[in-house]
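Dropping a structure here in structure tokens format, bear with me for questions.
Omission of a single protein chain aside, the complex is shown with its protein chains in their original locations.
Order of writing sets the labels: A, B and C. Residues in every chain begin at 1.
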Amino acid sequence: MRIRFRLDGQSVEVDVKHTETLLRVLKDRLGVGSVHFGCGEGSCGACIVLIDGRPRYSCLTLAGYVDGKEVSTVAALARDGELTEIQKAFVENNAAQCGYCTPGMILIVRALLEKNPSPSDEELFDALAGNLCRCTGYVPIINAIRSVIKR
Amino acid sequence: MAKLRGRGIAAICYPTGMNLGGDPSQTVIIAQPDGTFVVNVASVELGQGLRTVLAQIAAEAIGASIEDIEVRFGDTQLAPHDTGTFASRTTHRMGNAIIKAGQEVRQILLDVASKILEVSPQDLEIRNGKIWVRGVPDKFISVREVASQAQFVYNIPVVGKGHYVKPKSIVDPETGESDPHSTMAHGCVVADVEVDTETGEVTVLRLFTVYEVGRAVNPKLVEGQIIGGAVMGLGAALRETVYPRYPQIIHQTTSFREYVLPTAGDVPKIIYKIVESPTPTGPYGAKGVGEMVANGIAPAIVNAVYDAIGVQITELPITPEKVLKALSEKGKSK
Amino acid sequence: MSEQFSIVGKPIMNAQLLGHVTGSTQYVDEISFPGMLWMKAVRSPVPRGKIRRIDTSKAEKLPGVVRIITAKDVPNNIHVNMAAIGIGPPDEPVLPEDEVNYKGEAICLVVAKDEETAAKAAEMVEVEIEELPPVLDMEEALKPSAPVIKKWGMNAFIFGSGMDGATRPGRPGRPLFLVKRGEVEIALKQADYVVEGSYLIPPIEHAPIEPHVCVAKPEPGQRLTIYTTTQAPYFVRDNVATILNIPPSNIRVVAPAVGGGFGGKVDPEFEMQVAVAAMCVGRPVKWRWTREEEFTISTTRPAVKIEFQDALSKDGLILGRKARLLHDSGAYTRTSPYGVIKATVNLSGPYYIPNVHYEGYCVYTNRQPSSAMRGYGVFEFSYAVELQMERDAKKLGIDSWEFRFKNAYRNGQVSATGKLIDDAYLIEVMKEAVALAGVSLPNHLLQMSSWG
Partner (left out) sequence: MSLITSGYFAPVSVREVLSLKRRLRDKALIVAGGTAAVQLISKMIVEPQAIISLEKVPLDYVKMRANSVEIGATTPLARLIHRKDLPDALKKAVESIHGLALKDMATVGGNIFTPAPAGDIATALLSLDAVLILRGARGTRSVQLSKFYRGPLQFNIKPDEILTAVRVNRPPRMSAFLKQTPWKYSGPTIASVAVGLDLDKNGKTRRAMVALGGLTTHPYRAKKVEKMITGKKLSEQLIEGAAQHLTDGVEVIDDALASSWYRMRVAEVLFKRILYNITAGG
């Protein structure tokens, strides 16, 4: 089947199988570099994208689902080379090491803050519970997010 | 419901580099036409920040500005032999190799600058991307300019090579007599825990950690290792194993739903301090830090649970189940 | 602290961060080539058995399947990962010939046009295996009654014969690594207390968020480029060259940014299979491990059991220590002899113990091979030593800090392996920890130093 959607603001048309996941289509067919395979079962969050602004595990989303929708990745956040506040905060707080989880982390934070600009710790931890990081110990990530919340 | 609190400590040492040595690292630093430098290493950037740390060491050794250093890594075609990125060896072994290569480059730059400035190389100083006649710091020529002119004007290649190996120590098979490591780093962890005696759950309240790293080449990256290592240690202490019924293979874990890692909200307060005791064997005194930081956490937590409940659990991880069983054994023996 | 330096000691920003936050850092999984094929393994369902039959005919007929690779396709099948540092003998097949030795061991490889087809075909390969009783428990494995899974006739590595990469060749060797200093039996006899302890660390998974991914691309003239998630490109190069029987310089290994390693990407544990497949089909081949393969196939931290017998004096000194360390290597050697030596030479921890007798055993069992993980050998001995220290202190009725301060090694002392200790700094570090955690210690401890 042929699906049409917008990927980071640009129109995309691609033939997909009805059982194919969005992750496979983005990664193996469209060459989207910032969406990562980590577990394939919605545990790690490395594959998270925003679909019409809401976060979804692309490994648990069938490609057919995005037909007619808008898919955003971390690659489109920075405008004209200017990083967003969250991206800047991640850099300033050394909130990434290997970087494999970072795009998913940044998108989940963006989705959270869009809905709830000043989340409590409880809400923050709740939101982040589906994103694993094995390098940083999370503290720098939390610090980065808090620095954005304060502003 | 009873909650018991306890405190535990662990003191540790960490041998830097491959055990017994014999693990070479080699590098080549090459000036580019614009006078910037490429440092070629076969080491791998795993997220620990090697690109940054090795660039700092190269900049320091050459006297170049950090912005003018690019570390290219992870390619056997571009870089000479390196044993690998493990055993906390890269900062130490490759760092030493880079210092040697950087010093070669530095000497070339001083020689060329002496031609440009018409003074003896001994009268020159080089630091932070600038070369000047000793005592006249406001009259300088940039390292980039010198490195570039060396190639375009003076017909001199600006290439530095460096190699480092701790010669392999041969072990006496009867006594184990040997020289296993280049240097020891040290650490100490204090863990405060709370144990729920009904469910057996252990909550780590605080981790105080102190690490002696020789020299913190980049304190920000050392901090990153300390916190990341602490959380990896936390997981190992409380939850992680792929064989929950070891040595049986039944229930071997197959996913993050069975092998459950802590998430952002599951991390205790981590208070840390970095201490320096430079080693003469290390680059600018540095020892290896990446692995040590994961090692003291589990024993400190287990000792804290011992303090809280009065029973020492000896098998990792100390799951709530093991804590409950330990408590009930204790109850029986009373 | 570091004023004499211009850039060393400064908290410079991690140069990788800009790539990470914009999603532009390139990992192996981003690498692909026109005409690239995908690979999946057919894996053993049992921990130990004899392979009776492999029937690939049905799988080969599935449209999209290009080739199925078996042991006979590997030019030099039996290897040992750490040959570069002198460890031997070769004991691990790239693909098993007649027996499997752990659950999940790759029996053959399916190369197909895409990942899904390869996976489907792998399920269609029929493998008949005669199951044999597995060896799983280290203590059992060392008993004479245990089934033997190693060609040299016992389930332990032979140290001291030169094949451990640590000793000179020519001796007969023995199935344990030995560290001996002083007279431990006398110390145990003269001790006021003898305290025993036994500690176990089960296998732990590195679990970097990036799984193993490798692309091997044949180049003209028997050359090969391998893009892979490795921590040691030259290990990969040497091992692939060995099993393909081609010069190492024909192989280029590229490790772009790697998504976490923690030791789990030190062993060339899957590049050899991808390389063989790519050479066989003459096209680029990609293998991406599933998270399940990460847990069940990739190396783990070894299970390690450490037993101590400490000889203590009533004034709080450790007079001697007898120790026995068992290291679960899994089915194959990999880096284990190295890990055993690293742990065994350090069983005193950061303490001074004049009389020691340490034995380290590298034991083989029918589970996935273990290997390095963050603090290989050191994580394990640190755990056991620090639990034993606590047990000793409790027995003596001495404060935990005091016991550690008293026994901490000092500069000028000699280690268990006869090395002069010249960079001791534990006491100073413990003082810092005491201050940080707000502990008040008696003056006689605070006055101690690593130089006295």
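We take it that a contact is a pair of C-beta atoms (placed from the backbone, for glycine too) under 8 Å apart; a residue touches a chain by one contact, two chains touch by 3 or more.
Keep in mind it's a predicted model, so treat the numbers as computed, not measured.
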Visible contact partners (per top-of-document touch definition) of the missing chain: A, B, C
Residue among C:Lys120, C:Lys395 or C:Arg410 that touches the chain left out of view: C:Lys120
Contact residue for the chain not shown (choose from A:Pro55, A:Gly99 or A:Gly137): A:Pro55
Residue of B:Asp192, B:Glu212, B:Asp266 or B:Glu291 in touch with the missing chain, whole complex considered: B:Asp266
Residues in chain B touching the chain absent from view: 1, 198-201, 203, 239, 244, 251-253, 257-266, 319-321, 324
Contact set of chain C toward the excluded chain (per top definition): 119-120, 123
Interface with the unshown chain - residue positions in chain A: 1, 18-19, 21, 40-42, 45, 48, 54-57, 59-62, 64-65, 67, 108, 111-112, 125-131
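We take it that only the chains that are shown with their structure count from here on.
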Chain-level touch network, classified as line, ring, star, complete or other: complete
Centroid spacing, where centroids are CA-atom means, of chain A and chain B in whole angstrom: 30
Where chain A touches two or more other chains at once, by residue number: 39, 41, 43-44, 94, 96-100, 132-135
Residues within chain C bordering two or more other chains: 13-14, 16, 207, 257-260, 262, 291
Chain C-facing residues of chain B, complex: 7-15, 18-20, 22-23, 42, 44-47, 49, 51-52, 55-57, 59-60, 63, 66, 71, 73-77, 81-87, 127-128, 170-180, 183-184, 186-190, 208-212, 215-221, 224, 229, 232, 236, 240-244, 246-249, 252-256, 259, 261, 271, 273, 275-277, 279, 284, 290-292, 294-296, 298-300, 302-303, 306, 312, 314-317
Of chain B, residues touching chain A in the complex: 46-49, 220-221, 223-224, 227-232, 255-257, 261-267, 270
Of all residues in chain A, those that touch chain B in their complex: 39, 41, 43-44, 94, 96-100, 121-122, 124-126, 128-142
